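The complex appears here without one of its protein chains, the remainder shown in place.
== chain A ==
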Amino acid sequence: MSNVLILPIIIPLLTGMLMIFFRRHVRMQQWLIVISLLLTIGVSTFIIHRIFRQGIIVLDVGGWHAPYGISLVGDMLSALLVLIASIICLMCSLFAFGSTSNDHKVHFVYSYILLLLCGVNGSFLTGDIFNLFVFFEVMLISSYVLLALGGKKIQLRESIKYVIINVISSTLFVIAIAYLYSITGTLNMAHLSERVATIGQDGLLTTVSLLFLSVFALKSGLFLFFWLPGSYSAAPPAIAALFAALLTKVGIYAIIRTFTLIFYHQPEITHTIILCMAAITMILGALGAVSYWEIRKILAYNVIVAVGFILFGVGMRTFESLTGALFYLIHDMLAKALIFILGGAIISIFGSDKLRNFSGLLLFRPSLGWLYFIAALALAGVPPLSGFVGKVIILKGGITEGHLIMSVIGIVTSLLVLYSVIKIFIHSFWGETLLSEGDQKATGTSALLPGSILVTFIIAMGLGAEWVLTYVEQAAEVMTNPSIYIDAVFKQID
């Protein structure tokens, strides 16, 4: 019955492969992608339900027991992220139906979206560190193709940089795995955690952990984010939404997993570094967000601010702050997908992303305008919406733990984030309209359906925070107490 754990990986993989055969049948591909994503969402809801009732699910692939084979481990953290990733993937594909060109669609764009989801879900569910690398690569190779697909000049230019950066960080990942394997002699994460605990995390292991940190920081845009604004603003709108919501978050998940499960013995070194990097990330991201006048750049820098804020919660490593970080992570995935979808719609209506060039959209697209307004408030963390709860828990943890400067940075950057997204709202929706009555009435409408579904999720998550928190707290319990994870993985041997 634990075989259910493979389904979120294998459904997108098989559907993506199947779609290669029906290249020209776009309508059929669209049906296939919706059906397979709905199936994935259904399966992951079932997995969450089962984990909530019966604890962590472990699947030993091929029947080889824990340290010898690859095990897929579904704890609450991974299951929640798998569910959210599948929902976001569905929303972005719905947006892609209307927003991408037909040329895009016949060149396997839906297959690559599904293969990207396969990589993301696999990274969340795997319990083996080399397998994590492989799923990272599955995800990254799909993202390279999605970024370059279309072959416009800016896409080619930015994807060259993106690919080079990511290939180098993958090389570093393999080196880090090699060092870790030579010290501990194992690759299974639960076994690694046990071995590191018995031999003690000495200087050598701390160095290796910092190598892991720099690899995941490159992937998630924590401090080493110089590649991110360029490549995220080159992608087509639907793809940019998918990237912003999923790719950096896999890096964050990897940091959470390695630094709560394996390298948690020297927090005064590793977690202090994470906190410092998070602080710098928040400051630089907020500065970038307020300084640009292009929608794409502003939104890309907002991704960076959120990464810093989540890792502020992770770096404090108390039960409360980890709960807040996970809640905020889930909220941020939904909110970033939403705001990139809406931003993409605004760009496609005006045909440009320069804020100074246009105004007065509210008259023609009131629904788009109000959806954007709610998304902006949610991003900043205004009370009835979902961004509020995570922020409050993290900041409360920051103040009680004595990280006052960090908390001040967190609050100030929230204000700057609010300013930067409201700036988009004021300049594009208010003022005298430059569009004529019938001016491209049809464009941008594909954002309304996924946009309103995501807004519903965000409002529901804000109002039903208590209910969501029961699930999130179960995940935080595993993060603060690694022995639950280890016992679950090695249960069959006893």
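As a working rule, a residue touches a chain if its C-beta (ideal position, glycine included) is under 8 Å from a C-beta of that chain, and two chains touch if they have at least 3 such contacts; residues count from 1.
FYI, contacts and distances are computed from a predicted model.
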item: Listed names "Na(+)/H(+) antiporter subunit C", "2-oxoisovalerate dehydrogenase subunit alpha", "Light-independent protochlorophyllide reductase subunit N" or "Cytochrome c oxidase assembly protein", with the criterion being the UniProt name of the chain not displayed; value: "Na(+)/H(+) antiporter subunit C"
item: Touching residue (missing chain; options A:M19, A:L187 or A:A376); value: A:L187
item: Hidden partner chain, touching residue among A:L14, A:V167, A:C276 or A:L463; value: A:V167
item: From A:V120, A:I177 or A:I262, residue that would touch the chain that is not displayed; value: A:I177
item: Interface residues of chain A (partner: the chain not displayed); value: 130, 134, 137, 141, 144-145, 148, 151, 153-154, 156-157, 159-161, 163-164, 167-168, 170-171, 174-175, 177-179, 181-182, 185, 187
